[in-house]
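One protein chain is absent from this view; the other protein chains keep their places.
Chain nomenclature is as follows: A and B, assigned in order of appearance, with residue numbering initiated at 1 for each chain independently.
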Amino acid sequence: MIYSLLVLSSPASGHGSRTGAEFARSVIARGHSIHRVFFLDAGTLTGSCNSVFPQDESDPALAWEALHREHAVELVLCISSALRYGMLDETEATRYERPSASINPAFTVSGLGQLVDACAHSDRLITFGG
Amino acid sequence: MILHTLNALPSSAAFGDCLKLLQPGDAVVLLGDGVYAALEDTSPCDELRATGVELFILQADALLAGIDRPAEGCNSIGMDELVALTERFPRQLAWY
Partner (left out) sequence: MTVADADKKPLLIVMRQSPYGTSLAKAAVDVALATAAFDQLVDLLFVGDGVLQLLAGQDSQSLGKKNIGRQLASLPLYDINQVYFDAEAVSRYNLDMSSSPVTAKLLNPQEMQQLMVAYDHLLGL
């Protein structure tokens, strides 16, 4: 089956983001494909290249990054949420005259159309919030 | 039928709304703050069981919370089994 995931959880609070990444890994292990992972609202913070977690805590972004690297899972941050949370790629940083980009290169920034497309092309839409 | 993933404290509005919309044939997976509904002899746990849904709890989240023995009728599952539930149920609704 084709899955898409929607992640609303902040990587800094609760563990919804981490659970989402582990779920994605199990989805692939069971022979399904992941069309896209879309990050909305506080979920967009997952794509930050500036978060630093203490050594004895795991950084959820690393789990997502590994999925992208090993399985080419598409990781998309909602652009309107991302901008509010200070998550800018090079293009947006230049456009809004901010000192630097703040997004991990494993993630891309795009519009809500990518979520609509994910719904239309997936057998399952699984949301992780909280 | 619906797979409800319940990541909200028993005292929350989300918990009450979820409870209201459950029907037999649905399943509930407790995760995150939702795991506290698996504490035995509590009214949220009794209310959940009374709906007649299948009840599951994500083991890693239960252990994190200190719930090594979830209430009777609440089956402990790992991530693979959660994916299997999403295969079985055509739609999921997240409560948080």
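Following the convention adopted for this analysis, contacts are C-beta pairs under 8 Å (C-beta built on N, C-alpha and C of every residue); 3 or more make two chains touch, one makes a residue touch a chain.
Nothing here was measured: the structure is a model prediction, and the numbers come from that model.
Enquirer: What are the shown chains in contact with the chain that isn't displayed?
Expert: A, B
Enquirer: I'm checking contacts with the chain that's been left out. Which of A:V7, A:A24, A:A101 or A:L115 qualifies?
Expert: A:L115
Enquirer: For the chain left off this view, which of A:L40, A:L67 or A:L88 is in contact with it?
Expert: A:L40
Enquirer: To test your reading of the contact rule: which positions on chain B touch the chain that is missing from view?
Expert: On the chain B side, contact with the omitted chain comes from 1-2, 13-14, 16-17, 20-21, 23, 90-96.
Enquirer: Could I get the residues of chain A that touch the absent chain, sorted low to high?
Expert: Within chain A, the residues touching the omitted chain are 6, 8, 40-42, 78, 80-81, 84, 111-117, 119-122, 125, 127, 129.
The rule is short, and it goes like this: only the chains that are shown with their structure count from here on.
Enquirer: Where the CA atoms of chain A average out and where those of chain B average out, how many Å apart are those spots?
Expert: 25
Enquirer: Taking the complex as given, what residues does chain A use to touch chain B?
Expert: 1, 3, 8-9, 14-16, 19, 22-23, 25-27, 29-30, 32, 124-130
Enquirer: Using the touch definition from the top, list the residues of chain B that touch chain A in their complex.
Expert: Chain B reaches chain A through residues 5, 7-8, 31-33, 58, 61, 64, 79-80, 82-84, 86-87, 90-96.
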